[in-house]
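Here is subunit A:
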Amino acid sequence: MQFFLEVLIGGLLSGVMYSLVALGFVLIYKASGVFNFAQGAMVYFAALSFVGILGLGVPFGLAVLLAFGAMVVLGVATERFVLRKLVNQPPISLFMATIGLAFFLEGLGPFLWGNETREVKLGIADEPIAILLERYNLSVSQFDLMAALVCGVLVAALALFFQHTRIGRALRAVADDHQAALSVGIPLQTIWMIVWAVAGFVALVAGLLWGARNGVSASLVLVVLKALPVLILGGFTSVPGAIVGGLIVGSTEKLAEVYLGHYVGGGIEGWFPYVLALLFLLVRPEGLFGEKHIDRV
Partner candidate 1 sequence: MFYREAGQFKTNYAADQQIFPLLQDRIGIAIVLALGFLVVPALAADYWFSAILTPFLVFSLAAIGLNILTGYAGQLSLGTAAFMAVGAFAAYNFVLRLPGLPHVVSFLLAGVCAALVGMAFGLPSLRIKGFYLAVATLAAQFFVVWALQKFPWFTNNSASGVISAQPVHVLGLALDSPRRNYLFVLTIVSVLALLAKNLARSNTGRQWMAVRDMDVAAEVIGIPLLRTKLLAFAVSSFYCGVAGALYAFCYIGTVEPEAFSLDMSFRVLFMVIIGGAGTILGSFVGAAFFVVLPIFLSIAIPAAAQLLHLPFNKASVTYIEYMSFGALIIFFLIVEPHGLARLWQITKEKLRLWPFPH
Partner candidate 2 sequence: MNAVADTFPRLLQEHAALRPGRTAMREKHLGIWQSWTWAEVAQTVEALACGLHELGLRRGEHLAIVGDNRPRLYWCMAAAQCLGAVAVPLYQDAVAAEMAYVLQDAEIRIAVVEDQEQVDKLLELQSQCPALSCILFDDPRGLRNYGHSALRPLDALVASGAAFAAAHPGLLTAEIAQGSPADVAVMLYTSGTTGRPKGVCQTHGSFIAAARGDAGFDHFTPQDELLSYLPMAWVGDHLFSYAMALTVGFCVSCPESGETVSTDLREIGPTFYFAPPRVFENLLTQVTIRMQDAGRFKRALFGFFMGVARRVGARIMDGRAASVSAGDRMLYALGDLLVYGPLRNVLGMSRLRLAYTGGAAIGPDLFDFYRSIGINLKQLYGQTETCVYVCKQPSGDVKLETVGKPLPGVTIRIADNGEVLVRSPGLLSAYYKRPDATAESLDAEGWFHTGDAGYFDADGHLRIIDRAKDVGRLLNGTLFAPQYIENKLKFFPFIKEAVAFGDGRASCCVFLNIDVAAVGDWAERRHLAYGGYTDLAGKPEVYELLGQCVEKVNRDLAADPALGGSQIRRFLVLHKELDPDDDELTRTRKVRRGFVAEKYAILVEALYSELEQQHVQTEVRFEDGRRGVVAADLRLCTAKCFTLAGERAA
């Protein structure tokens, strides 16, 4: 039982990281209907830019700011040179375009900053929290908990941003109905730029946390692949869905690996979330929190 708890908590905490990536994704999908496959590449690019800037001798805080700046520029450029040109194209084209963007960023990052794996030191050790270990004999990583907290704060901040700022409200309006939003004078393009910039910020945070844990390398790109089943579970348009989905995926994949993995030789983490998501899809195609869609003819 204790082991189970440990695995579960470990899973939940890494699930938080998935949620973080999924969150950036949901933001963009909600606001512009774009399935942003490049979210993983953005995480990678953000982390790489950060360590790259840090490597130039810039202090930590400034580096964060500069990296954020880079993500804003990226967001604006994406809106200006990609999305705007593809307005009115079928969603699938936009999806393909984000795959292209992902490739581009995967090339651009190492081209600018080099490709060797680098470490990010956030000053939090990845070691079990002493109190829990002593009292309950539970091994819970201090780092994971910190990361989870950061995520929590971020989510809360975003929620406030959406609920209580003018931009946030406009954003939600856009998500509900593009045409209507346009007709009441909400500047779509500006909204998109902001959303991409926010998604870039989320990517930066995710990149820092992931990078601190596993180092900054090209494998960061693959976090998007973790985030996809999260999205299917949670629904493409739901922020809570992204959080809950991430937690479900994180915990079940760990549990499955531990309890089922040895029957089939292990390594099922890679695909188990997908199969889980697929099974789930067959039951509830719109996801946990997604809206039901009626085909009008």
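Some notes on this structure:
To be clear about the criterion, a residue touches a chain if its C-beta (ideal position, glycine included) is under 8 Å from a C-beta of that chain, and two chains touch if they have at least 3 such contacts; residues count from 1.
Candidate selection criterion: all candidates are chains of the complex that A comes from, given by their letters.
Only a predicted model underlies this, so the values are computations on that prediction, with no experimental measurement involved.
Contact annotation for this complex: of the listed candidates 1 or 2, subunit A touches only 1. Contact residues on subunit A toward candidate 1 in their complex (touch as defined above): 35, 81-82, 85-86, 89, 91-93, 95-97, 99-108, 110-111, 115, 225, 228-229, 231-232, 236, 264-268, 270-271, 274-275, 277-278, 281-282, 285, 295, 297.
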